[in-house]
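Please read through the structure below; I'll follow up with questions.
Removed: one protein chain of the complex. Kept in place: all other protein chains.
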Amino acid sequence: MSDDLAVQVRDLVRVFDTRKSFRKPSTRISALDGVSLELSAGEVHGLLGPNGAGKTTLVKILSTVLLPTSGSAHVLGLDVVSQAKRVRPLIGLVFGGERGLYPRITGRQNLRYFAALYKMSDIDAKKRTDALLERLGLQERADDRVESYSRGMKQRLHLARGLVGDPKVLFLDEPTTGMDPLAALDFRNLIRELNDEGRTIFLTTHDMTEAESVCERVTLIDRGQVLATESPRTLATWITRFERIDVQSAGQDVLNTVERLPGVSKLIRRDDGSARIETSNKDAMGEVMRLLVESGVTSISTSLPSLEEVYVSLVGDRGLTL
Amino acid sequence: MSAFIAAFRFQLQLIRNDLDYLLDIATAPVYTVIFLSIVEHAGRPDLAVHAVLAPALITLWWQSLSTSGEVIDSDRWYGVLEPLVATPASLYTVVLGRISGVTMLSLFAFVESWVTARILFGITVPVPHPWLFAVAIVVTGFAMSGTAAVMAGLFVRTRTARTFQNSLSYPFFVLGGVIVPVALLPDWIEPLTRVVFLSWSADLLRDTLTTGPVVDPTVRLGIIFALGAVGALIGRKLIDALLDRVRALGTLSEV
Partner (left out) sequence: MQTIRVLRYSIINSFQDFSSMFTIKAYLTGWLLRVLAQVTFFALIGSLLGSEEKTHFLIVGNVVAVGAMVCHSVSASTVWERWSGTLPLLFSAPSRPLIVLMGRSFNWVPDAMFSATGAFLIVGTIFGLPMPLPEVLWVFPLLLVTIVTTYGVGLFLGSISIRAPESRNFISRIATTVTMAIAGVNVPVDFFPSAVQSAAYSLPATHGLLAIRAVLAGSTPSTVMGHLIATVLTGAGWYLVAIASFRLFEATSRRTGSLEFG
């Protein structure tokens, strides 16, 4: 495996046998169905998909918490199955949500405990804990019980706990679920900072904006299979490939003319008189623009498809948000 | 090593913040009243030793039992088990550390029992063999932790664990000769009683509280220690197997 790869996954399969009751036969669920991907060292990589796509399963396997059914996965050159013990000191695991912390003790006590589990001396543990609490803005409430924390605070404590072992690779599973937009924004800044420190970050999400804003590359996953791995921008251009133009109040004649131009793949007319023009090559774009301007259409805007639209057209509209 | 100590201290922190853990320790004095009242009412002050030792052993056993059953289960409930598994620390070491914290605290029941006897009944139970008594208590504590490790490994497997937790109290108090020495039980029961450290500890502790030489103290201490060590090993096997199985089946985060 190349030294530059922080994570390497090959044909990973994970099947679950779920047995609902003794009378019913067990059903086999394929959570991961031959997933392959690679993360370079120092990359911020997003895994995007709807609920049930297999994101959490992949994170669990990579963090050595779950075994794959077949296939292989390596983190920093180490096999997550046979060399799990060597992988663990190098990684950090961050789950989203309310669970995952001891509620009846303080944030500081939670961190100190996990720091000790990463085989830190008392002195180091104290230093690291204090530093993390400060960095994540939890200093003031550090000695309050976790059950009194807001969702955003709990999330930051999750992140602190994930960082306590100074991991080279950080796995975050839907870390901003339930966060308010401001908190989520702060969180993303934090991710960038961590990445600047040279950590590899693997982040799962079903939030398009998040993937777009933070990740260098995004893997789309659905029903246990990888659909694509590209940069967010590339994925966006992948479908319609080029910009589309939105126009307001262009006359029908103009629109008809535009529609007949070579390289115009689609023209959508809307009831309010506006229209969207999609092109299939760059040259056509210029032609359309010229025609519109010459016709006196002034209200023109261009855009690239959002990740959401890319996703929807790849997967079909399955209602991505919770 | 550090994971064990961390878990030990951590458990003490948990207890400090959630006193419900100390249920059995809190009720130890009431058991002392129960047993001492029986003995006093019957006009048998010679049995005060039995009456004062029993609540301490009952508390030690019951407290360790209920908490050891909780350790892995409650971590699972709080969703902490997965992050725990992802750390370099071994789950078994962590569990053992936490159990040991509880066991150590439970030994306080010995103090409670003696103090209750003194304050409420005016009875002071003398300790003719103080060093042996102290060593026996420590070794008993060790054996309790080892045995509790077995239970921690077992409790997670069965979903009806709680219902079985019930059957692990009084049946063992009887088989453990906690107040009535196993010598008074029917002969056919004896093999059952000797498999668990409790009856050995009860007999030995009673002997250290009686005047006159204690028979074979080293051998008996050795047996108690060995039974504890065997328990610790079995517990390890169970917990390791549990972890393997659960990583394979993916039921780690099931509530």
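Think of it as A and B in the order they're written, each chain with its own count starting at 1.
Criterion: a contact is a pair of C-beta atoms (placed from the backbone, for glycine too) under 8 Å apart; a residue touches a chain by one contact, two chains touch by 3 or more.
What you are looking at is a predicted structure, and each value in this text was computed from that prediction instead of being measured.
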Visible chains in contact with the missing one: B
Residue of B:S2, B:S74 or B:S169 in touch with the missing chain, whole complex considered: B:S169
Hidden partner interface residues of subunit B, rising order: 18, 20, 23, 26-27, 30-31, 33-35, 37-42, 44, 47, 50, 160, 163-167, 169-171, 173-174, 179-181, 184-185
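Going forward, only the chains that are shown with their structure count from here on.
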Distance from subunit B to subunit A - Cα centre to Cα centre, in angstrom: 48
Contacting residues of subunit B [partner subunit A, same complex]: 2-3, 5-7, 10, 13-14, 17-18, 78-80, 82-89, 94, 247-250, 252
Subunit A residues touching subunit B - in the complex, by the definition given at the top: 14, 16-17, 57, 60, 63-67, 85, 88-89, 91, 93, 95, 97, 99-105, 109, 113-114, 116-121, 145, 161, 165
